[in-house]
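Okay, structure first, notes after.
Other chains dropped; remaining ones untouched in position.
Lettered A and B in written order, each chain numbered from 1.
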Amino acid sequence: MAKSKFEYTRKFENNDSCLLNCFIVVRLDGRNFHRFSDSHEFEKPNDENALKLMNRCAEEVMKEFQDLILAYGQSDEYSFVFKRSTTLFNRRASKLMTNLASYFASSYVFYWSEYFKEKLQYPPTFDGRVVLYPTETNLKDYLSWRQADCHINNLYNTCFWKLVKIAGLSPEDAEKRLCGTVSGDKNEILFSEFNINYNNLPEMFRKGTVLLWEKAEKMVSKSKGDSTTVRVYPQVVMLHVDIIKDDFWESRPNLLI
Amino acid sequence: MAKSKFEYTRKFENNDSCLLNCFIVVRLDGRNFHRFSDSHEFEKPNDENALKLMNRCAEEVMKEFQDLILAYGQSDEYSFVFKRSTTLFNRRASKLMTNLASYFASSYVFYWSEYFKEKLQYPPTFDGRVVLYPTETNLKDYLSWRQADCHINNLYNTCFWKLVKIAGLSPEDAEKRLCGTVSGDKNEILFSEFNINYNNLPEMFRKGTVLLWEKAEKMVSKSKGDSTTVRVYPQVVMLHVDIIKDDFWESRPNLLI
């Protein structure tokens, strides 16, 4: 069997290593998740279990690929940030994004039943991309962009679904009603018409979810009956906080280093 | 909320559209599948159910992304061939490979229970890559390379596991025994020592699996009790045949056009 005769075709592969010393971000997005959330009757505008399942998958991804230093998720998307100096998969973009996308997607199915009683109708798809950021500022601005997007969409969607589900507007009329409004207007609609203070809604809905590694204490007992000792382990922690303001970064000076 | 202030970061995305008029191949490979197959006690050298699950996932991928004209799989890998003129995802490499990798992986979990009684231990990961082939000959040679690889590995593994499981050799001794042997030697070992004619082993093991679209007839009845009529539908068919020899291609002159 002339193996060598055909093996030349492997040379058609290109080398897509990411530029050194940049932050590598992999962003995953659910494909056709409008249809997916309809099929599975996700609650609007936010389905808590669906978000928790996304967070769980992201946490598993963080644990599996330990050069990840941060993840940020909202709606059906998740961004993963590798440390600047990572050499995982020789920084090959294709390897990085397919490993994350496939593990995230398989985890989604694997952990589904922990979050939903109803059966999963069909396997979900996530697309992924790699984006490079040369500086900390660029990276923070990227994450701020995603969190600002979360806020804008969530405020809009919260209003929209109140208008539809409580006020009984048709989707078209709700859309018209919100057309041209600014944040203040939407906050006012929520407050005056639905008695809702937007800022009191769950932070996971308003700010999305941040995952990062933090040292945490763990009680360890070597064998049954032993006295326990305290050990310090790095653990993935989950936060729903503002990452646009400097506070978040200033209180974690080593996060990006 | 200054959305625009941060939105500039989207411009850091690069455009990775594939060169026009080339065949786009996406190859997926199971990550750490040695460990995965041990954890799930896959039969050696070939686990029929594991292969059938791979084939099922590939079939679902073919149906979901209909610009795929061919897929070839063996062991824990699968190659998908898009038609030359596809404009799916504007031919963006990252979109193509992450969509296929994630859908394949989520399908693997989703359909697992149809092929295995035992529980899936953990979600699998598949890495992916995009390779471009400018000519039909290059593409056929690529597929021949993968099928030749299937043959070489399967012949070796078949011998190896017979020596270990039947002849009782240690893995090290089996490896030594096979070191330096050519195909003929291995065929001879199988025949004289284990009474096995390699060519009688299942074709799925020896040749891998080809998926392609073929027009098939379907019996259709519009409503219950109606007389049935025959309709012609494109369907994914599964073959375990030689794709290195010209016969395969000559009998399907329109496959790559």
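Criterion: contacts are C-beta pairs under 8 Å (C-beta built on N, C-alpha and C of every residue); 3 or more make two chains touch, one makes a residue touch a chain.
Predicted, not measured: the structure shown is a model, and the values here were computed from it.
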(request) Could you work out how many identical chains the complete complex has, if 2 are displayed? (result) 4
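Keep this in mind: only the chains that are shown with their structure count from here on.
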(request) Just give me the whole-number Å value for how far the CA centre of chain A lies from that of chain B. (result) 30
(message) If we count contacts the way the header does, which residues on chain A are in touch with chain B in the complex?
(response) 1-3, 5-10, 12-14, 16, 28, 31, 60, 64, 89, 93-95, 97-99, 101-111, 120, 122-133, 138, 141-142, 144-145, 148-149, 151-152, 183, 244
